[in-house]
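One structure below.
Removed: one protein chain of the complex. Kept in place: all other protein chains.
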Amino acid sequence: MKFEILDAPDFGCLRVRFDGAGEQLVAEAGAMVSMSSGLKLETKARGGLLAAAKRSVLGGESFFQNSYTSTGAGQEIILASGMEGDLREHALDVGQTLFLTGGNYLAHVGERFTVDTQFGGVKGLFSGTGLFLLRLSGPGTVFFNAYGALHEVDVGPEGYVVDTDHIVGFSDSLRYELRRFNGTKGLFASGEGFVCHFSGPGKLWLQTRSPRSLARFLDPFRPVEQSSSGGS
Amino acid sequence: MNVEIEYGPAQSWMRVGLKPGDAIQAEAGAMVRHSPGVEIDTRLNSGRRAGLFRKVLVFFTALLRKFFGGETMFINEFTAPSGGEVVLAPVMSGTIQQRTLREGERLFVQTGSYLASTGDIDTQLRWGGLRALFGGEGLILLECAGNGELFINSYGGITAVDVEGSYIVDTGHIVAFDGALDFKVRAIGGIKATLFSGEGLVCEFNGRGKVYVQSRNFKALVGWVSRYLW
Partner (left out) sequence: MQIDLLYKPSHTLARAVLQPGEGVRAESGAMVGMSPSLALSTDGPMAGGGFFKKLKRAVLSGETFFTNTFTATRAPGEVLLAPPLCGDMCVHDVRPGERLVIQGSNYVASPDTIDVDTQFQGFRRFFSGQSLFFLTAAGRGQVLLNGFGAIEALDLGEPYPDGRGRLLDTDELVLDTGHLVALTEGLDYEVTTVKAGLIASYFSGEGFVLRVRGRGRVYVQTRNREAFGRDVGSALPAKQQ
């Protein structure tokens, strides 16, 4: 399989060209831009489709993944996320682990590559913030998006503080502590949500835009549901 | 008339220098700024050769789409009797491409991708039934033919794919395609695939010709940001 990242860093998308039959790529549901007719599409979900559908509706998390398998040489597929921004390729060796924000996952290759959504520790720590984390382990390669540009921070022992909406991923060597911005003043006074104090050494990937800020901007433009409160 | 496409490839706009006698038409809402000498004439985009019936049909469709959401089918024509400048931009970020059309050539352009045109280009609206018109998933195309310059915008970047045989494109990612191609709008697969794959309607192209694909999709943006609403 040959991988090409097009239109980066503003509208990164992934073009995959298959060399022969039987090659497979797994991608998040809804990411297909275009593809050769001969590619076989199969939808998978953890715990079965109905269970995943329920979780998806309640939790807002996407548990659906599509696997594309080639049936011949020369076939191709182009994949893109709904968010604008950069797209990166990251290879993980056997035993290497990376934490990635679920919404930023696009695709992966590698039969023994694992994408874990059920794990304690880090995931539990972030659950109150609405940050949905994946624990990725090699061997294999993952393709992930950033909303906006991808900004890398080499975190040292003195640490770094980040707004959780801007976290894309981080190496598992980092220590982290979640706090509300500016201590007790809380969310409304500051306009900031949760912040995470990371301390290293380790790598932290940030995105330069926040999906929640976009949602806040768009909220006044949403249609309003007329609630019929019966009777006067 | 002098056209400069600036701030590409991601935040493109087009700066048009108008001399007396020049005219450029643009989709409603595209005007960013203009110099004081520029005049604006608002018209219905029913095509240059439209008869009364077609004009009335397009007018009512335009009103309905305007109220239910969707692009307007009104266009603005800009002229400058003593010279001037007008700057035009699309709503979404991305690229603007200029394409010269000559007599005999035909290009289908997705309505959201039409930005502006000059000369004698005829644009005819084509759609796959009422469901396509209001459902938002179907393909609503402008069939463009004639002599002149066409300015097409994309949400994201543009990739030209040479179709030889059979190729599938998600309808939301189509910018434009050669008139010679066969195309059919359908669901991606069986019931399970349609419900769970997350893929909506796709367009299957057959034959030989170019399809212009954009790297982002309005519906996918809406779906993605919806997860962060409350």
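To keep things simple, chains are lettered A and B as they appear, and every chain counts its residues starting from 1.
Assume a residue touches a chain if its C-beta (ideal position, glycine included) is under 8 Å from a C-beta of that chain, and two chains touch if they have at least 3 such contacts.
Quick caveat, the model's predicted, so the values are computed rather than measured.
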Discussion item. Given that one chain is not shown, what are the shown chains it touches?
Written reply: A, B
Worksheet item: Of B:40, B:56, B:160 or B:180, which residue touches the hidden chain?
Response: B:40
Practice prompt. Quick one: say which of A:67, A:96, A:141 or A:213 touches the chain that got left out.
Written response: A:213
Fill in: In chain B, positions touching the absent partner
6-7, 10-13, 27-36, 38, 40, 42, 69, 72, 74, 76, 89, 91-93, 136, 218-219, 221-222, 225-226, 229
Worksheet item: Can you list where chain A touches the absent chain?
Response: 9-10, 84-86, 148-149, 151, 153, 158-163, 166, 181-182, 185, 189-192, 197, 206, 208-210, 213-214, 216-227
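By our rule, only the chains that are shown with their structure count from here on.
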Item to complete: Could you tell me the distance, in whole angstrom, between the mean C-alpha positions of chain A and chain B?
Response: 31
Worksheet entry | Residues of chain B that touch chain A when the two form their complex | 9-10, 93-94, 156-157, 159, 161, 165-170, 173, 188-189, 192-193, 196-199, 204, 211, 213, 215-217, 220-225, 227-230
Worksheet item: Inside the complex, what are the residues of chain A that reach chain B?
Response: 6-7, 10-13, 15, 28-38, 41, 43, 45, 49, 53, 60, 62, 64, 66, 78, 80-84, 103, 211-212, 214-215, 218-219, 222
